[in-house]
Each structure stands twice: as structure tokens, then as C-alpha cells.
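Taking it in order: structure first as C-alpha cells, then the write-up.
Note that this complex is displayed minus one protein chain, with the remaining chains in position.
== subunit A ==
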Amino acid sequence: MTDETNFTIEVIEPRADALRGLDSLFLQDNAALVQTYRNMDWSDISSLTQMVDVIEQTVVKYGDPNDSIKLALETILWQILRKYPLLFGFWKRFTTIEYQLFGLKKSIEVLATSVKWFPTSLELWCDYLNVLCVNNPNEKDFIRNNFHIAKDLIGEQFLSHPFWDKFIEFEVRQENWENVQTIYEYIIEIPLHQYARFFTSYKKLLNERNFKPKRDIDTVLRRTQTIVNEIWQFESKIKQPFFNLGQVLQDDLKNWSQYLNFVTNPSKSLDKKFIMSIFDRCLIPCVYNEKVWLMYINLLTREDSYEITVGIYQKASKVLPLDFKTLRYDFIKYLKKNYRLNNVLFSKIFNETVSHFLNIWPNDISLMTEYICMWKRHSFKNSLDQPPREILEKQTSFAKILETSITNYLTKQTDPRVHLQTLINDKNLSIVVVELIKTTWLVLKNNMQTRKYFNFYQKNSLIKDSVPFWLTYYKFEKSNVNFTRLNKFIKELGVEIYLPTTIMNDILTDYKTFYLMHSNIVAYETSTLDSNDFDPILYPEMKISNPQYEPVAGVKPNAEWYKRTEWKEAGHVGIMIERPQISNSIIECNSRNLVQKPITLPNFRNLEKINQVKINDLYTEEFLKERK
């Protein structure tokens, strides 16, 4: 495509407010426009349609408005289509609007953009090619070129006969009979809805022009006919072939899935291009359906070419809603697995992909783990055949870069030239720190430095609650069999070090085992002598699922007990109640003693709140309702 539109969607996007800078008088006069734009519900197709309606009305009303109004109206449409490029009806209406506002050239440009953003749209291609043929009949090569592009993109679609008619008509007009025959030869193999018509006209052409068919076309006809008959059971059931907001009908989904299963069945040995075109079509209404994308990729990975597969992966990772993770993680796995096929390319794509995913999921720390692994594998390649010095140099430089990156991040001086530094964020910083520590400890074997790192980084608030950091610390002290530090760590869990309870439970269970296997009674008794409230065997046991556990020395029932949450929530966790209470209760006093001296009168606490305390007694309510 040569003729690029002079403003692309990419440029329009940053203009967040399309109405900014418009004349206030205009805004007053067009309250409907302003209101519709401001209240636009992006998830509701009728709201979007209404927006376009209002724009059309405005265009009619002003005829030839000034440039800033034109720009504003255009911008709104770009915004909608940028978000939903598959709304082909909107592209068509946009084209008309552009024609009214700016004239023919720009409207053609819109169509050119439309097929770029929605390349599998039969309608848009037909419109575009039609406009080209009508308005620029002399630019034959340009038009033919576009016909060929369209042929690859939509030529295999079941209902693509209008396109083929147009293509044939174009070549017939040029009297380019050889080309016409080539087209027919191509068409007759495609299972089209109107395959029979093309056969007939091809035969007619052969007769009229006295051409020789390149093969036995009746055999081809039978084969095509069989396929058309087979797929008709699915094609006939497609209710909504176009993209729309909202759910795809269940019946449609079922039908698509059966259709796709049918065509991908290896025993059918259908043409790959044809199968892909069915996926392309399915992915118009089902563009947000991860399963279809996965099926598509599954089909592609069966073949060898990774370029197409990577392309589809990339496309899918862009369009799928952000909470779909399966396909995106699959992509990472795919890249890792095929890294050895073309390590430079795959490492590059891998880096881009991780950057992209970190943009949409900044909280996902596993991405950093994946990244560092690939980075070390690719950029610090070393093998045992190399001299030891070289290997260690690589490792040292790896550790250096890690440390610099961490320091830079912490001092807010990140270097955009170092890819790693662009990826670090508050959440995944700890992963980089852990990698640095692991390298220092296990590879460079510098225990002193390792401990320094542990001491330094645990003070950082970004790392204080990191699970990998503390697990590494725990492993480190375990390998040193340092019970003093381990005991301290276990004691601080849940009190100063906050990790998820399941993780803490695992650590506590593991620590008990580790202690029992590595310690002995003498050491145990010495350690419990020192501190009465901590012991490495029973304490971890009691702390499981109770991270705030304090041995008895810490808590004793006190007068302030009724102020504690546990007391207020007793019996109904989550609902705090100022329970009425007798504060000088005598129920624990035996009558033997009560007789001895006069009993004091009761004092009350929260008596005044007794009527405020209302527990919603659903049970009784529903019981009574049923009785009625």
C-alpha cells in the first residue's frame, strides 16, 4: 500500500478529550453532541451508535464546519475505531462522513486505513476496491496489487463471491484474459457458497476463448462440491458473523467450535489457507475468546514455520482482554521452548513480550523471573568447555549489572539503555535482589557479602514482604545450620515479617522438621533456657495458621480485654459488637467465699448500647415469611 493517510490512528489516540479547544458557542449550541460524548458508555454498542448518529446530524447541520470542529468530529470517530477496529459498519459511516467533510480523497484514505486495521473484513475490502476501481481506474497496477493483497486475506471466505466478481470484472475490463483464467483456476478450488456459478462462468469462458483448462476441472468441481456440502451444516448456522459488543451467542460459539474441530481434523486434509481463513472469520465475532486463539495457535504449531505462530501469538496478546493469562503465558513458554531455533530473534521477541506484559500486569513478579532467566541464558552465555576464569568473569559481570540496576532503581536513576532497568518496578525489584543474592551466595560463594546483602535489603520496604527474598534467606541460614538466626527469623514471622499465611505455615512445618533432624536435646534445652517463651519444636507447631501467636508470657487476661477485637467479634467474626457486660462479675466466685462478705452491686458496661445491638436475624425472618 503506497498511499498512507496523513493522520493515523496512532496520532489521534493521545488526544484524550476530543472536544477540547472548541468554541464555547459551538458547544452551547450542540449540547446533544457534548452530552453524548461525555456520557459515552464504551461497553454499550447503542451508546456508540448514538454517538455516530449525533456526529452525522452535526455534519448535516453545519454542512461545511470550520477546521477545529471537523477535527473534533474526526477524533471521536478515530477514538471509537481505535478501540473497536472490527466495527465495520462504523468504518463505512466514517467514510461517508469524511466524504462530506473533506471530500473524496480523504474518504478513500479512511477506507485504506480500515483494511489495515481490519484486514479480514470482506465488506471493507469490497468497498475499498470498488472505490478504487471507480475513482482511480487508471492506477491499474496499484489496484491489481490491492486485489492480490485482499485475495490472500479474504479470498477464501465462504461468502467472498462479491470480491471475486469484482476482481474478475476488473481483469475482464483490462481484457487481461490470462489473468482471468488464473483467477478462475484459483477460485474453483475454494469451497465458496457460489462455487457452482463460478464453474459455469469458467466453462463459458473456456468455450468462448477457446482456452484449455489446466487440469480436469470436473474432478476439481466434485471435490469442491463435497467440501461445500460438508461445511454447509456449519456455515448455515452462523447467526452473527460480524463483531459486536457483548457476549457471542452460545449456539454460535458451539457451532464455531464444532466447525473448527471439523476443519482442523487432520483426516479431512483441507487446504491450510482455507482453514486459516475460517479461523480468521471466527476471530471476528469471537475476537475476545481465548480458546479460539489457542486452537488457532495449536493448529499453527503443528507446522514448522514459527513466524506465523509468533505473529498470531503477538496479535492475540494485544487484543485479548487483560485478564486472560493462559495464552500469554503460553506465548512465553513457546518462546523459551523454541529459543534454540533462532536465539537472537526469539530473545528479542521474548524481551518485547515481557516488556509488554509487564506493562499490562505490573504486579506479576513471575515475569521478572522469566526475564532474568532468559537474559542470563542469552546474554551471559557460558559453557563448561570455557576456561573457568571466563565463566567466573561472566558470572561476576552478571552480578555487577544486577547490583547496578538495583541501586539505580532505588536511587531513581534508571538507565533506559539497559533493558533490565526499564523493567524493574516496586513489585518485582525483590526478584532482582534475590537473583543477585543467589549468585553471590551460590555461584561466587561469598557468604560475607551474601549476609551483607540480606541485612541491607531486608530494611527496604519494597523487599521486606517479599516471599522469594525470605525463602532465600531461610534456605541460606539453613545451609549454614545457624539456629540462632533461624530461631530469630521464625519468631519474627507474622510479627515483623509479613508473608502469606500458607507460606508461613510451610516454613514453620519445615523448620520443625529441620530442627529435629539437625539439633539435639542438649542444644534444645539450652536454647529454651535462654528464652522461656520460644522453643524451636512446640512454638512453630502452635504458630501454624496463627501467625500472631504469642506465648503465654506475653498475653494475660487483663481488664482491657473487652476492648480487643477478638472479644467484640466473638461468635460473629467480622461484626464488632459492643456487648453489654457486668464488669464486676462474680460468676467465678464460689458460694463458699460469697457467704463470707457482702457482695457488691453489679456494675454495667455498654448497658446503654443494648438496644443498638441488632443482629440481623435472617433465620427467623425467613422462617416467618415461609409460614405466611
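Please note the rule applied: contacts are C-beta pairs under 8 Å (C-beta built on N, C-alpha and C of every residue); 3 or more make two chains touch, one makes a residue touch a chain; residues count from 1.
What we mean here is this: contacts and distances are computed from a predicted model.
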| request: Quick one: find the hidden chain's UniProt protein name among "Trafficking protein particle complex subunit", "Piso0_004200 protein", "DNA-directed RNA polymerase III subunit Rpc31" or "mRNA splicing protein". | output: "mRNA splicing protein"
| In the full complex, which of A:Arg281, A:Arg451 or A:Lys478 touches the chain missing from this view? | A:Lys478
| Just one of A:Val319, A:Ile360 or A:Leu516 touches the chain that is missing; which is it? | A:Leu516
| note | Per the whole complex, from A:Leu104, A:Ile503 or A:Ile610 the residue touching the absent chain is A:Ile610
| query | For subunit A, which residues lie in contact with the unshown chain of the complex? | reply | 340, 369, 373-374, 376-377, 380-384, 388, 391-392, 395, 438, 442-445, 478-481, 512-522, 524-525, 528, 535, 537-538, 541-542, 549, 551-553, 555, 557, 561, 566-567, 570-572, 579-582, 585-592, 594-595, 597-602, 604, 607, 610, 613, 615, 617
